[in-house]
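Some notes on the structure that comes next.
One protein chain is absent from this view; the other protein chains keep their places.
We just call them A, B, C, D, E and F in the order they show up, numbering each chain from 1.
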Amino acid sequence: MNNRPFDLLNDAIDKEVLVVLKGNNQVRGTLKAFDVHMNLHLENASQLVDGEMKTKYGKVMVRGDSVVMISPQI
Amino acid sequence: MNNRPFDLLNDAIDKEVLVVLKGNNQVRGTLKAFDVHMNLHLENASQLVDGEMKTKYGKVMVRGDSVVMISPQI
Amino acid sequence: MNNRPFDLLNDAIDKEVLVVLKGNNQVRGTLKAFDVHMNLHLENASQLVDGEMKTKYGKVMVRGDSVVMISPQI
Amino acid sequence: MNNRPFDLLNDAIDKEVLVVLKGNNQVRGTLKAFDVHMNLHLENASQLVDGEMKTKYGKVMVRGDSVVMISPQI
Amino acid sequence: MNNRPFDLLNDAIDKEVLVVLKGNNQVRGTLKAFDVHMNLHLENASQLVDGEMKTKYGKVMVRGDSVVMISPQI
Amino acid sequence: MNNRPFDLLNDAIDKEVLVVLKGNNQVRGTLKAFDVHMNLHLENASQLVDGEMKTKYGKVMVRGDSVVMISPQI
Partner (left out) sequence: MNNRPFDLLNDAIDKEVLVVLKGNNQVRGTLKAFDVHMNLHLENASQLVDGEMKTKYGKVMVRGDSVVMISPQI
């Protein structure tokens, strides 16, 4: 059992995550790293707007300040 | 009787909570963990928009900065 | 006479308060606890939108960051 | 002559003030207390929307974060 | 020559300034005091909306957090 | 070669800069001073809305919190 919310991110390293951003945008990709501000490093990332894929990124750094939710896709 | 607002979250561990987010979105799920920033770890989570279920998540980490209210569903 | 704004909340413990939130939403309920960030623990709470009751909550924790005004209903 | 902006609030204790809030709402009432975050305790307060009185409150605590301007009505 | 932006405010004490606020509102008045958060004390102040005078205030304290720009009217 | 983003501002002192503000407003003027919060002192400044000049200011202090981008016009 996890005891802190960040443990959930720790368990998601190298797994696919769905990141909901402010403004209802979403980014999906493989979580490679995160820090205490919830800044994220994703690989094989793509941006979704209203659920549809809009842009393919390779690597992307997401600023924690823009994050609403992060869901590991297991 | 509780003396601090966070005691309410402590009592809600392993129970279902409704989380109202900025922008009138809501997430419902079982509270597994929280921290002092009100970051939350939910399981069996689903997102509601205007009261209707929109997306099912499994595990989800909600960023405290996006939270408006948290209501334990007892 | 009160000397600090938070004294008003202290006097309102166990009394009904009306909380105006950002986005013109309102929550009404019995104040059970608060902290220095203006996080609130309310019981018998209900949410009002444009003055009309929308949702009944039992217990609710309101995040201080979302609060505009708090008015004890005396 | 005042030397710091907060001196203006100090001189306004027990006097009527008009408080302009984010979102063009206004609250009018007698200033009883304030703190360094510009949190305010008002009495005999009423909320104005677009210049017209909308709601009468008795006591109200206004969160400093929501304040745009405070004008003592002398 | 000034070396820090706040020196511009120091030179504007007792002079008229135009203050652009978030949301395209403007306040004009005589600068009497300011602090490090850019909180301002203005006298003979009036609020302008879309360039037209909307409300006359006497004294007003403007919260620094709402300020976009301050222009001394020399 | 610069090593820190603020070095770019240091090199732009006494030169013309274009400042993009939140809300798509822009200010153009000669950079006289800046501080660590990105507060700016501009001279011969003018405000542009949607690329067209709207208002001429003489001196202006721009609050760093409102800044999106600063581009030296070389």
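As a convention for this text, a contact is a pair of C-beta atoms (placed from the backbone, for glycine too) under 8 Å apart; a residue touches a chain by one contact, two chains touch by 3 or more.
All of these numbers come straight from a predicted model, not from anything done at the bench.
Contacts of the undrawn chain with the visible chains, over the full complex, involve A, F. Across the interface with the omitted chain, subunit A contributes residues 21-23, 25, 27, 32-35, 39-41, 45, 47, 57-63, 65-66.
Residues 1-9, 18, 22, 24, 38, 64-65, 67-74 are the ones on subunit F that touch the missing chain.
The rule is simple: only the chains that are shown with their structure count from here on.
The set of chains touching subunit C and also touching subunit E is given as D.
Removing subunit B from consideration leaves the other chains in the touching groups A | C, D, E, F. Simply put, subunit C must spin 155° to overlay its Cα atoms on subunit F, rounded in steps of 5.
At the interface between subunit E and subunit F, two copies of one sequence, fewer than half of the residue numbers in use are shared by both copies.
Distance between subunit A and subunit B, defined via averaged C-alpha coordinates, is recorded as 18 Å.
As a whole-number value, the distance joining the C-alpha centres of subunit D and subunit F reads 33 Å. Within subunit F, contacts with two or more other chains are made by no residue at all.
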